[in-house]
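With one protein chain removed, the remaining protein chains of the complex are shown where they sit.
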Amino acid sequence: MATVADTKEGKRQQSSDVALGYLRPGKKFPNVWCPGCGIGIVMGAFIRAVDKLGWNKDEVVMVSGIGCSSRMPVYMDFNSLHTTHGRALPFATGVKFAQPHMKVVVITGDGDALAIGGNHFIHACRRNIDITTILINNNIYGMTGGQGSPTTPADSFSTTTPYGNTEKQFDPCNLAMAAGASWVGRGTVYHTTQLENLITKALQHKGFSLLETISNCHTYYGRLNRKGDAVAMLQSFKENAVLVSKAKTMTKEELKGKYAVGVLHEDNEITEFCDEYSKLLERMKAKK
Amino acid sequence: MATVADTKEGKRQQSSDVALGYLRPGKKFPNVWCPGCGIGIVMGAFIRAVDKLGWNKDEVVMVSGIGCSSRMPVYMDFNSLHTTHGRALPFATGVKFAQPHMKVVVITGDGDALAIGGNHFIHACRRNIDITTILINNNIYGMTGGQGSPTTPADSFSTTTPYGNTEKQFDPCNLAMAAGASWVGRGTVYHTTQLENLITKALQHKGFSLLETISNCHTYYGRLNRKGDAVAMLQSFKENAVLVSKAKTMTKEELKGKYAVGVLHEDNEITEFCDEYSKLLERMKAKK
Amino acid sequence: MSAMNTESGEVTEKSGPKNKYDYSKGPAPLNINLVWCKACNICIALCPKQVFEPDRDGKPVLARPDNCTQCTICWEHCPDFAITSNYK
Amino acid sequence: MSAMNTESGEVTEKSGPKNKYDYSKGPAPLNINLVWCKACNICIALCPKQVFEPDRDGKPVLARPDNCTQCTICWEHCPDFAITSNYK
Amino acid sequence: MPQNQQLLQGNAACVHGALYAGMRFYAGYPITPSTEIAEVSARELPKVNGRFIQMEDEIASIAAIVGASVSGYKSMTGTSGPGFSLMVENIGYAYMAEVPVVVVNVQRGGPSTGLPTKVSQSDTMQARWGTHGDYTAIAVAPSNVNDTFTETVRAFNLAERFRTPVTVLLDEVIGHSREIIRIPEQGEIEIFNRVKPTVPPSEYKPYAFTANGISPMPAYGEGYRYNVTGLTHDTMGFPTNRADEIKPKLDKLRDKIENYRDEITKIRFEMMDDAEYVFVSYGSVSRTALQATKLARAAGFKVGCVQLYTVWPFPDKELRELCGRAKEVIVGELNMGQIIHEVRRVLPADIPVHPIQRYDGEILTPMQLLEKLEEVL
Amino acid sequence: MPQNQQLLQGNAACVHGALYAGMRFYAGYPITPSTEIAEVSARELPKVNGRFIQMEDEIASIAAIVGASVSGYKSMTGTSGPGFSLMVENIGYAYMAEVPVVVVNVQRGGPSTGLPTKVSQSDTMQARWGTHGDYTAIAVAPSNVNDTFTETVRAFNLAERFRTPVTVLLDEVIGHSREIIRIPEQGEIEIFNRVKPTVPPSEYKPYAFTANGISPMPAYGEGYRYNVTGLTHDTMGFPTNRADEIKPKLDKLRDKIENYRDEITKIRFEMMDDAEYVFVSYGSVSRTALQATKLARAAGFKVGCVQLYTVWPFPDKELRELCGRAKEVIVGELNMGQIIHEVRRVLPADIPVHPIQRYDGEILTPMQLLEKLEEVL
Amino acid sequence: MAHPLLDKIQFSTDRFEMRLSGSGGQGMIFASVILSKAIGTGENAKNVCQSQSYGPEARGGASKSDVVVSSEEIYYPKAMKLDLLLAMTQEALDKYLPDLKDDGILIVDSSLVSEYPKDKAYAVEFTRMARNDVGQIMVANVLALGAIGALTGLVAKEKLVEVVLQHAPKGTEDKNRKAVEMGWEEALKLKK
Partner (left out) sequence: MAHPLLDKIQFSTDRFEMRLSGSGGQGMIFASVILSKAIGTGENAKNVCQSQSYGPEARGGASKSDVVVSSEEIYYPKAMKLDLLLAMTQEALDKYLPDLKDDGILIVDSSLVSEYPKDKAYAVEFTRMARNDVGQIMVANVLALGAIGALTGLVAKEKLVEVVLQHAPKGTEDKNRKAVEMGWEEALKLKK
């Protein structure tokens, strides 16, 4: 079975410490995450992507909800809005719509985005508002100690599915596409180079972009389901990720337990929310 | 352009007054709806479908949120739970999960189900819980007097889009499919015979079934968008509806402004939520 | 559903003369419940046989009752359950 | 990032003897910030060249520094920004 | 260890109390420090053929238990501040539709996300006034693990008895403490089940005015096909806009509780016979207050202690009786002053009422209470 | 008709007041009887290059205006009971994060969906205690269309001044009545804008303790890259669990308002010089009370009338001063008794406080007040 | 029982309270808004407070709108005892007639209302006139406005026309002007 391999050549050397320049000065390190938690890996890839794009820190607004993943913005030296559980997207919508020139990025978890925040998620997709959402999917509620989430696989264990999960799961990418998102991708914390590239693309895309990032919560999801430690879980991502192009050639049966990584959907025709409103404002001005 | 035509032959004659036996005795008629509102037409088709199925009224629970459409259950002689705006589905989930043998039907509007209630909508789909949801899509908030809804078409007028709608729309059927619903269909209040059949199928389906029903709010949507009166809007549904089979053969361009009617999706493999829990309970009993 | 008939009969009177069906010919093909009818014009417009005409209030009058084929269209589209057939 | 070096140096001392890199050979290929490192074992396990060994606390020691190809894997996967390269 | 003696966290005791009272349906959404209530429910309910569902959020959770309750199930949800705030709309629905449910709020520091793992009692007023509109609320407040069991049973009894939502105000300290409790035998504590109608469906009025103020309530499926709505409604459950139907409905919501204050109120008091100085408190602070009372008594001071198990409706009469002879009253709370307003309202103006409040995430200590006492001595 | 003289509904006046105060961002979700606030905003904002968005629900609406406010926009949302209940969690966020926003609640009958088209004042206590946790709330209550304009301006000024959410308590009668108002010229009413930091970003502490209690607040994008969170935080805006950081933060939330009560309180009183009988009221009932006062005075009775424009913080001192000589006080409300508890709390025990309450969906009439007055004469 | 207070209460004669009532489609609310603007703005403006019925009843069925006028600050916003009642349907008349003062002004659309106190009422066939004489049934309410203007003296005819025209759809100006004038004259003819 073909899996994704990172390209190791031609990397910019500054990537080893570029992150340090983006961390908040002062007392906030070490962070709250468990040893080996993939959230930190996403944060590294994110910072390298922003750095590569050369964005002005003052113009970046990081918005998040509540959860382990949602703590990420607190550590980075951007404008940051750490909001209530599930509500990052409507807060972010306020930020972006108020100042459309700002770069607005939402960091969220599978619980935050898809359980309590599911409505805001689909509506942000529908509006195709120019926000990049990085959904860190660790298949569990990490922050509260391992309860089932809308992406906890069937039959899996969590503290609220002690006899195995009897519910079915969302595919966040499918959901986003059906709801109207104009860019959808998936990566994993094992494939850091690809992840950095996907984040870069998501950030560059005009319109709503969703990047689902498969990550490890070995502390809860891993432990309760005998998936091993952080390293073992990272290795499993290597096993189970399949490039989008390859996935297209595979049968449903072959794809069981696997997931496609890469850019799943891109539509550059569909208009963006703030743009449409700006056009309205222009029309109003013209009328006067 | 081929449009759907009702079959006029072979209709059961009792359909003319069967409804009367399902209306709540007492003071609740005439109802709150505007003259010509399609919600009453849906109600008629629904009653005929239930009657055809020979369901015991005591076992039917009608659940709804708030809106003109959500008033429907109040008029019918079933168990009825008229809940808060957007929340019909989680109330219904409680009803169904508590007593899985009951037939639970949700009546909702495009605002109720897709704006404030969007999260519950996708989660009910995900769980594939055996609830039939009839979403009466009139492209507007009728009850509150004509504000834009998540299905108000782009550029259309409503009292909150006085300069034309700058937002994009949900396709509730697509959304339901992506979220996991196992039966999805669409009908209109013009095609009453088909509607009755679709309702019957939706009710018979085991698992979550969504029937989007295109209906007329001439009072607000129609008036604000010069769509004419109830009759004119009904006629337009006749123009714009395309049978699913036909729609498959049409290009995106040809389909513009049209909608496919009929059964859009049916999956009888995927397990139902209450069933899965019942299996768990059986396992627990066996353990003892 | 005779109660309905009575109800509609009563109202017919209040709202002025309507439904000039000649009952000596036997039961009318349809009953219109004028208390429930809201004069939406749907039945009138959709009847393929032009059975109805509107009265002063816009409510249907059986203008050409003999044309009726019992095709179901009018009562299936009446949002107010105001039309029932007399042929069972 | 000399502040970082100092920080990691300090901690190294507190936590007992580690990172036996011979600085007389020039700068080490990598710096490990032992205050930030949480001993997750990722770098150790993922390094294709077995550059690291765990110390008593599970934190990485540059056991085979000369093997390092600067392939980026360890620092890109370190969740705690605890690894930086000395080759710029 | 005898089968019915167990070391339980307060949160677990809450679930066991609920099960004892007959809870067979739980819907919830995890939130610190209440999460164990969901977790223990998920584990225990299937053992008794009960049903647990984790909903997509707190709004859905309270909705689901109302749905289960009208279907005849005794139902509960548990949450903490932010979740409780999200639930208030549908708690209001339960008030209006008169649906018995139990809502547990394991309090943590607020406002907003605040202090997820730190104790607080700052949702006390919210339990009374959190949702919009006019209604009368019942809230009970245990102070230890054993209490938590019995007060949860009581909450269910009150909910069923009065067809109303009942809030159990826990806090992080009680929810997370472990103590040994003995689970009583079935029958040891009386269990109340909602009254069902005896009339045939054709005569049934779901919101009839009855002698005792409570309308009998069938379950869906039992042949009474009635309407339940959050709109103000008449005795048939149909929406109404008539002033002469609205007022009686709202009066009913109030009177069915106000008229039974005596049965709802529960107070513990210690050493009050000759007490000149009185600590008034509820929840975990009552443990501190009892400790301080004991210590002060041992030192020869006439100190007494009143613990409110029933916080809402506020026990006006009882407090007035108990504290009528007091020289000084000290109200201890883990907030910036909530129930003290009620104490001030009900006590005669000539009895000084002093606050001792802590809201830094820690519980009040006996020393803090004693220092306050010394201040007012 | 002069350009600035207009016949406006109360709801429209609210929007015009907001625009006058500088509102350029509105997010909302329609609900009777507040919907016109959204509709008029949707129409008017684009004319002044402002932004209107209809969100998917009320939770999202309040979230969006907080997002817009930290981005430097004066922002508002409007709703009614059920929507306000849904907003309370994120209103709590605004308290905690100290974000100025204005929330209008056009009250209707409750609880739950209740009476969508009928007047009520039953969300008064909710405006104070609706969200969980400790905080101090500001709420203002206009009584006519003109008031609605000026009180909305005042609400924005207070929000900006004190970095806090401010609730405007309207009710269905005011919201839906039309009266002629004159829109003041720019400059006629003073407009307050939030204070921005003057220190360089490196020295900026977003939640610094300052002499006047208010921390300067930049907009996102102005170079101050700081953290905003609903967790209890230190002066840098970073989450904290330290008791010695928690308490000062909560004290700040209280003191920044309590210390400025004098500037926040606004009261209208009529014929109070020698009044022996006093009507106390707020919102639309004040119109009835003024009418009754006028009629009673004409009949030769020493009646006066106090109208609370500031409902929260409750004007303890002012009410005590104004009613100190009264023989009888009558509190009129469109609910089952809310603000009357506060009046009782603040007035000396020897002044009888009588309720006149109406909660059947209609406004109190002058005759009802006069009958009550006659009763207590 | 003697009422020491209530017996002495004199309701202000300064207040003038009007109710415009009819059914949903007759434009009663629109008319009351026009009336309020005409009375409440300009030279001899008085204070006005307009309110209307909302709720399920307001959809389709009956419709009413009150206008309170006073030269002083209007405190109580609703009508207490009507000085004028316009009834455009029988239903509206039956419902609201009891609220009219004994010496209040009653105006009925006699093309739609048949049972009314013949001696007391100003009966004008607004709807018939609108249809037949103006050629636009929709302006029946504007005719009624003219009648109200004429009978109350609260507003000058030209002012009323001005405000009506501000709100008239393009192309209907003439008909609207005509409607005000016809209503005005017709009422003057009946003036007692």
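We just call them A, B, C, D, E, F and G in the order they show up, numbering each chain from 1.
Convention: a residue touches a chain if its C-beta (ideal position, glycine included) is under 8 Å from a C-beta of that chain, and two chains touch if they have at least 3 such contacts.
Quick caveat: nothing in here was measured; it's all calculated off a predicted structure.
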item: Option from E:48, E:180, E:199 or E:349 whose C-beta touches the chain left out; value: E:180
item: Touch with the omitted chain, as defined above, among A:32, A:53 or A:270; value: A:32
item: Of E:33, E:218, E:313 or E:332, the one touching the omitted chain in the full complex; value: E:33
item: Touch list for chain E against the chain that is not drawn; value: 1-2, 5, 7, 32-33, 116-118, 144, 172-174, 176-180, 284, 287-288, 290-291, 294-296, 298-301, 363, 365-367, 370-371, 373-374, 377
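In this section, only the chains that are shown with their structure count from here on.
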item: For chain F, the least number of touch steps when starting out from chain C; value: 2
item: Dominant interface by contact count, named by its two chains; value: E-F
item: Separation of chain C from chain D, taking each centre as the mean of its C-alpha atoms, in whole Å; value: 89
item: Centre-to-centre distance between chain E and chain B (centres being mean Cα positions), rounded to whole Å; value: 39
item: Distance between the centres, which are taken as Cα means, of chain C and chain B, whole angstrom; value: 28
item: Residues of chain A whose C-beta touches two or more other chains; value: 66, 84, 116, 118-119, 123, 150, 163, 277, 280, 284
item: For chain D, residues that touch 2 or more chains besides their own; value: none
